[in-house]
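Below: one structure in structure tokens.
A single protein chain has been removed from this complex, and every other one stays in its place.
A and B label the chains in the order they appear, each numbered from 1.
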Amino acid sequence: MATTALTPAASTYRSGLYEWLTTTDHKKIGILYVVNSFIFFFLGGILALLVRSELAQPGIQFLTDEHVYNQIFTMHGTVMIFMFIIPMLVGFGNYVLPLQIGAPDMAFPRINALSFWMLPLGGILLFLGFVTGGAASAGWTSYSPLAQDRPLSSPGAGQDLWIMGLTLIGTSSILGGINFLVTIFKMRAPGMTLFRMPILVWTILVTSILQVMATPVLTSALIMLFIDRNYGGHFFDPASGGSAILWQNVFWFYSHPAVYIMVLPAMGMISEILPVFSRKPLFGYKAFIFATAGIGALGFSVWAHHMFTTGQVFLPFFSLMTFLIAVPTGVKMFNWVFTLWRGKLTLSTPLLFALGFLSMFLIGGINGAFSAAVPVDFALQDTYWVVAHLHYVLFGGSVFGVFAGVYYWFPKMTGRMLNESLGKIQFAMIFIGFNMTFFPMHQLGLAGMPRRIADYASNVGWNDLNLLATVGGFLIGASMIPFLWNVFLSLRSGAIAGDDPWEANTLEWATSSPPPPYNFDHLPEIRSERPLFDLRHGKARPAATMPDPGPAPQITH
Amino acid sequence: MHPMRHPRNAIIVGLVFVVVAAIYWAIPYFGGWHLDYAGVTMLAVLGIAGALMAYVLIAGSPSD
Partner (left out) sequence: MTANPHALAATEEHTPVAGLAHDQRGGISNPILGMILFICSEVMFFSGLFAAYFSVRASAPAWPPIVQSDPALTEHFNLHAEPWFALILTVILVVSSFTCQFGVWAIRRGDRAGFIRNIAVTLVLGITFLIGQMYDYATLGFGLSDTMFGTTFYTLTGFHGAHVFGGAIMLSVVLYRGLAGQFSAQHHDAVEATSLYWHFVDVVWIALFSTLYIL
């Protein structure tokens, strides 16, 4: 449908590696984000498999130095959160959002590139700990006083490198959030009012607000920790008037909204995919938007539910707010289920992953609701129950959402379809592997197994479940093989995708796969949040005329 | 103009957090429990910054 009217030479004066290193095109930057995030996903996954290998049986098997174990789980958590899931979702947003709003690029393309390149650098800083005597080992939550203790916090410079890496990554996040907000509010195609934006754009909007408002608080916490560790500061040192709880408060003020940063865009992706593969519009568009905004807002008032057991938390307030947040989340569940209800379902891989998201996130939400009850949390804090909860929402939720997005948008990004059979094999393996790994952790938590331990007694009944979890973990690892094989094969010889292989609803499918450098030649009329659907059914016209070249574009100084 | 398009009303989003901060301060203060000044500060400043952000995003959007 879209034939590019730009001269072919327009984008080819830079080519190959130089093009990729210097690009400011949101599509290439999006792909860079996705590839970088997958690399760190695999690194974080290897760290997880090391943990699971050690825990498969009681007794220390190969991590004879427990400080190494601490480094491994610390880096696993840090890498998965900051180098995988948040940038992965930002990367998808980068690619898809300007297309979905009919914009030629992001508002600040060079800052976009800067935001990306800070990430590999941040990742290198994080991992540099391993070669400078020891990586950070105080947990991704880095509580004081452990975080300040040399050598316990990390045998070498790892903890300081961790702080520096995260500061850099946080800055990337803030700049990205600003970029998204300006793009969304200023660069929508004419006719696309706020309430005609695709749901993915809305979820990225709320996520970006969270990124801009919450991440700087983490930066301040990290800086305070750095000052304590290196300049004789006393922020978190009770003996000199500081407070270890202060760290927890400031840290979680960011890190709780962070979990919504990690899940809202995935929810947005699901909300794009479910309607397409049910041939029905999303049920309750406006309700969904208000629920998303509600989650974003409430997400700022629940941080201390991570600190119930400190004895210094206003318990009823945080418990109430935490239960409240289940309400808009439940609304969204109903939106998704009623979208599927009586729809004409096509059980393609994106839909399978979306269904996986729905079911696994539901379990994660339910076990989270248990933890919101203060007495229950008093018993389950710092046990494997919490590990189960966080992985059900982050892996069963966000990661499944990411894979749904990969299978859905890969054709748009590359012009090739991914192989459905391999996709379904991957889904089966990862779904089974995931549940095998993390469901037993509910039981382990209830049985009292603490988190972050390298070893456990052989006579407390935890052996079988741990072994099961390890087998599941390796199954998850194995599921990456059909995935990578699929990507490799499809890039070389996958079926040509065309503009709109899924018969979808949103604007990114109104241009070629992959899109030309400035995305659109002309845009259809925008009358609802499903412009392509409207175009197909005669409710909107294609662009009446070629866009008037008109006055010169806004020149920014 | 629809009330939701009016920039002044967008500020309410931020002020909600100032109200939450006030409640978060008032209940422990009058109830005699431990007061989390860090949380009160962060929530209150979030409200102010949020109000500014909401205002400028709505007021600065094109009117079409």
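We adopt the following convention: a contact is a pair of C-beta atoms (placed from the backbone, for glycine too) under 8 Å apart; a residue touches a chain by one contact, two chains touch by 3 or more.
Model, not experiment: these values are computed from the prediction.
Chemist: Since one chain is left out of the picture, which of the remaining chains does it touch in the full complex?
Modeler: A, B
Chemist: Which residue from A:108, A:395 or A:533 sits in contact with the chain not drawn here?
Modeler: A:108
Chemist: Specify the residue from the set A:20, A:42, A:117 or A:185 that touches the hidden chain.
Modeler: Of the listed residues, the one touching the omitted chain is A:185.
Chemist: I'm checking contacts with the chain that's been left out. Which of A:161, A:206 or A:224 qualifies?
Modeler: Considering all chains, including the one not shown, the answer is A:224.
Chemist: So that we can see where the missing chain sits, which residues of chain A does it touch?
Modeler: Against the left-out chain, chain A lists 107-108, 111, 174, 177-179, 181-182, 185-186, 212-221, 223-224, 227-228, 231-235, 240-243, 246, 249-250, 253, 550-552, 554-557.
Chemist: What is the set of chain B residues that contact the non-displayed chain in the whole complex?
Modeler: 7, 35-42, 45-46, 48-50, 52-53, 56-57, 59-64
Criterion: only the chains that are shown with their structure count from here on.
Chemist: What whole-Å value do you get for the distance between chain A and chain B if each is reduced to the mean of its CA atoms?
Modeler: About 27 Å, centre to centre.
Chemist: Taking the touch rule as given, give the residues of chain A at its contact with chain B in the complex, in rising order.
Modeler: 181, 185-186, 190-191, 209, 212-213, 217, 246, 249-250, 253, 297, 300-301, 303-304, 312-314, 317
Chemist: Tell me, which parts of chain B touch chain A in their complex?
Modeler: 13, 16-17, 20, 23-24, 27-28, 33-34, 36, 38-39, 42-43, 46, 49-50, 53, 57, 60-62, 64
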